[in-house]
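My questions all concern the structure below.
A single protein chain has been omitted; all remaining protein chains appear in their positions.
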Amino acid sequence: MTNAASPAVRSTPINVAVFGAGRIGRIHAANLARQPGVKLKYVVDVNREAAAALAAEHGAQVADVDGAMGDASIGATVICSSTDTHAGLIEQSAAQKKHVFCEKPVDLTVERARACAAAVERAGVVCMIGFQRRFDPTFAAVKARIDAGEIGTPEMLVVTSRDPGAPPVEYILRSGGIFKDMLIHDFDIFRWILDDEAETLHATGSVLSDPAIADAGDIDSTAVTIRTRRGRLCQINTARRAAYGYDQRFEVLGSEGMLQAGNVRPTEVVAYSNKAVSSDVPEAFFLERYRAAYALEIAHFFEAVTRGLPVRTTVADGLKALELAEAATRSWREGRAVRVGGDA
Amino acid sequence: MTNAASPAVRSTPINVAVFGAGRIGRIHAANLARQPGVKLKYVVDVNREAAAALAAEHGAQVADVDGAMGDASIGATVICSSTDTHAGLIEQSAAQKKHVFCEKPVDLTVERARACAAAVERAGVVCMIGFQRRFDPTFAAVKARIDAGEIGTPEMLVVTSRDPGAPPVEYILRSGGIFKDMLIHDFDIFRWILDDEAETLHATGSVLSDPAIADAGDIDSTAVTIRTRRGRLCQINTARRAAYGYDQRFEVLGSEGMLQAGNVRPTEVVAYSNKAVSSDVPEAFFLERYRAAYALEIAHFFEAVTRGLPVRTTVADGLKALELAEAATRSWREGRAVRVGGDA
Amino acid sequence: MTNAASPAVRSTPINVAVFGAGRIGRIHAANLARQPGVKLKYVVDVNREAAAALAAEHGAQVADVDGAMGDASIGATVICSSTDTHAGLIEQSAAQKKHVFCEKPVDLTVERARACAAAVERAGVVCMIGFQRRFDPTFAAVKARIDAGEIGTPEMLVVTSRDPGAPPVEYILRSGGIFKDMLIHDFDIFRWILDDEAETLHATGSVLSDPAIADAGDIDSTAVTIRTRRGRLCQINTARRAAYGYDQRFEVLGSEGMLQAGNVRPTEVVAYSNKAVSSDVPEAFFLERYRAAYALEIAHFFEAVTRGLPVRTTVADGLKALELAEAATRSWREGRAVRVGGDA
Partner (left out) sequence: MTNAASPAVRSTPINVAVFGAGRIGRIHAANLARQPGVKLKYVVDVNREAAAALAAEHGAQVADVDGAMGDASIGATVICSSTDTHAGLIEQSAAQKKHVFCEKPVDLTVERARACAAAVERAGVVCMIGFQRRFDPTFAAVKARIDAGEIGTPEMLVVTSRDPGAPPVEYILRSGGIFKDMLIHDFDIFRWILDDEAETLHATGSVLSDPAIADAGDIDSTAVTIRTRRGRLCQINTARRAAYGYDQRFEVLGSEGMLQAGNVRPTEVVAYSNKAVSSDVPEAFFLERYRAAYALEIAHFFEAVTRGLPVRTTVADGLKALELAEAATRSWREGRAVRVGGDA
């Protein structure tokens, strides 16, 4: 991948347009506003009120897509709008030689995601995909310790990834299915931690929380197994509903030890009653759990853009995760293990 | 299953013959010697020295198979000899109307195990299979709490089952393969905890510790996924070698919460150095980890036999676990998910 | 205490002068710069370079004490300069009707601290003392849960408070001794958590890390016991040097249960080696451990000032903690238990 190379090392402030003024857009806007040498210039959202509110908060202006994309002073776009707009905005950004930070997924189809990757490559711009989990301090520490050789060769990965509750069926209908919507993050974790590519994949699942999810053609609980080219194994279990909250853990067995990445608690209080010794449930949901990760990934993006350094989660990573999501969807639908990738 | 019914409630001491004076035989002998109303009369082993030593320790006699089986005063047999002798000894016990406690597996083939089950059924004797994990205080507490409704409906089970190191290849060659030798316990845990039967099963695996295991036609690391008739999901990950010791954990996600069964540590010491806060690694291997479980299962067997009560792990459970092991072997060899059972 | 009442509820931005551009001054400056409606106008430090650097970072100006105190547009002072300047700056602030946030201790003598409290009282300004531990999320959660009745009546408190290493002897010589310098925080925790005042106090201690500390007339390890008017008990153990880092814990036994406040770790990684199962050592020192607490206390101060609300840690609390530190020093020097306070 050459998209890691910034066209030029910048010395003047970089102006940014944020697309999408929803929950995650607001977080990215606040985080980027704190970066030295970075200025939020435009907020774009079909909901003009939301755009205006977010713009006001950071002394930015409201713009429409063409206005923001057409402004040559904009050096980077941050795309947090709905999934169906991602590919188009990436391509427009690339065409205008703007660096791109885009939320996952690149697109719901592998074909379009590939086209995006090609456009980014041709333009020579940075395109970072928002796999914020790689920036979570706990997850990143596990990765660094594996890389430092603490557990020898990583051989087996078990990922637990559960949401506190299922989203509305309307959301599910537009989500591309649980594998593209939810497990795409876990597929990225898999590639990052085992440092290998999938060879075969088996996925199964069930609807256990809400029959309406079945009616929508989706499932709410999955069990995925991946075997890599080098014979490493990965199991991922996910559920849309964990009564105790947001559960984000994984563990890596290596030839010389094991590393576990645990949940984060709001406080370190331990209570002793006559029934139990208890501590806090994990942080409630992704906004709380990955608060530090969101800040760190935006800082990383702008540092990479400013200093001409490679980014840690490229559009190629987004494409690979999407291919795994597609393979998992196929495996589940057809009830059989599938081979993944060709050249990869 | 009617084999739970003892032929008669006993009031006089029950004499026992133990087959196999190896590691596990010695444990069972010591545990049964502590049961009130139970007397170890014979120890049988092709290794006469080992038999003599164990007999001497408990004031018992050495016998050969026919001698022990032919003694009408023997009310129960405890079979801890090599796997290839299990089925024959169960059948002889049944023929002699002796109750049987037999180590897993019943046999390496489903057909022979079925024949044993039928023989036991016809004879009306108790036949308990040594799935000691069900008697582990931690595992049993999880089961009891699920049954009490603490987490609602159990929906997803993740089992981690790792040995501290691979056995010699000679052992592996006679073991029936990793699924029958090692995962048979995990398959029993699956049925017990999710309280459901498998519908589909997918197994894959690798050789990651020792190429000699591949030469022996086996694998040392596995990843199994089971989907039950009611749509519940189970993932099992196993390895023959965990550098940190014996790892025996599982967790059950239910509709209203989760229960985890953790490892047991030798002590509750926590050490703070300038590098880490650390506690003991888990108990070293099965003899230590399941010390309490072995004592409790033998007590349960003799209580069931003496009081005419059903046993918790029947020959039917042994058969079911074996069927899953066979399905897993097939799935792994053929590289595809398989359907399990017919009538079941 | 009437100092909780702000002279007037403000609607225009509040200008602030920070005294002291050292480690803690920089933290408070950064935190107050983030408060809505709060503007850092002046930085004052005898080290003009440090003052200039901090001022530049936040678009503020360098001033001297008289300049800052004489500017009627300054509504609040934040005092983080050396301990011997605290009392004077509090009194000047009070005289100028400026609200005050001051780092602990108010002064090294109870007499002067009393004079400050009186001056603040007369002026009717808010004076908050920087007992940031009350704002630590874990500690505050324990307090809230006690107040909610979770453990019945709080009866016994055990406080563990250890630094990673002893400061230079020059620091110790000017510190007022370990009880005023280090335990003053723990004395505040004691009053806050047990919600009672000391009746008797016993303190002892030793020099265990560095003989130079003995030469300086101080100790590095202490063991304090306090019995309250209502008979509640508190034990505090402190050390200037814990090889594993900064250790900040306490536990409260109540009539119906116990609550423990534990250390905070940088990450939630757990590592399994063949020797131990280990997690991170606690956050390195107070700047890391109390990062959230520092932000929350400054937000609390400005919210109180702006909205005319009482502050949680008043100058009276500072005085009480100082009286306990003085009593502890006396108890240690004289080798006997002492009675505390009169009217209190």
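Labels for the chains are A, B and C, by order of writing; each one numbers its residues from 1.
Just so we're on the same page, a contact is a pair of C-beta atoms (placed from the backbone, for glycine too) under 8 Å apart; a residue touches a chain by one contact, two chains touch by 3 or more.
Given the structure is predicted, the values throughout are model-derived calculations rather than measurements.
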item	value
Of B:161, B:263 or B:314, the residue in touch with the unshown chain	B:263
Among B:72, B:141, B:169 or B:284, residue touching the chain not depicted	B:141
Missing-chain contacts mapped onto subunit B	137-138, 141-142, 145, 150-151, 256-264, 266-274
Footprint left on subunit A by the chain that the document does not show	242-245, 271-282
Subunit C, residues in touch with the chain not shown (by the definition above)	151-153, 155-156, 158, 160, 162, 200, 202, 204-209, 221-223, 225, 227, 231-235, 237, 239, 241-244, 247, 253-258, 335-337
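Please note the rule applied: only the chains that are shown with their structure count from here on.
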item	value
Per Cα centroids, the chain farthest from subunit B	C
Most centrally placed chain, judged by C-alpha centres	A
Centre distance in Å when subunit A and subunit B are each reduced to the mean of their C-alpha atoms	42
Rounded Å distance, subunit A centre to subunit C centre (Cα mean)	40
Residues of subunit B touching at least two other chains	242-244
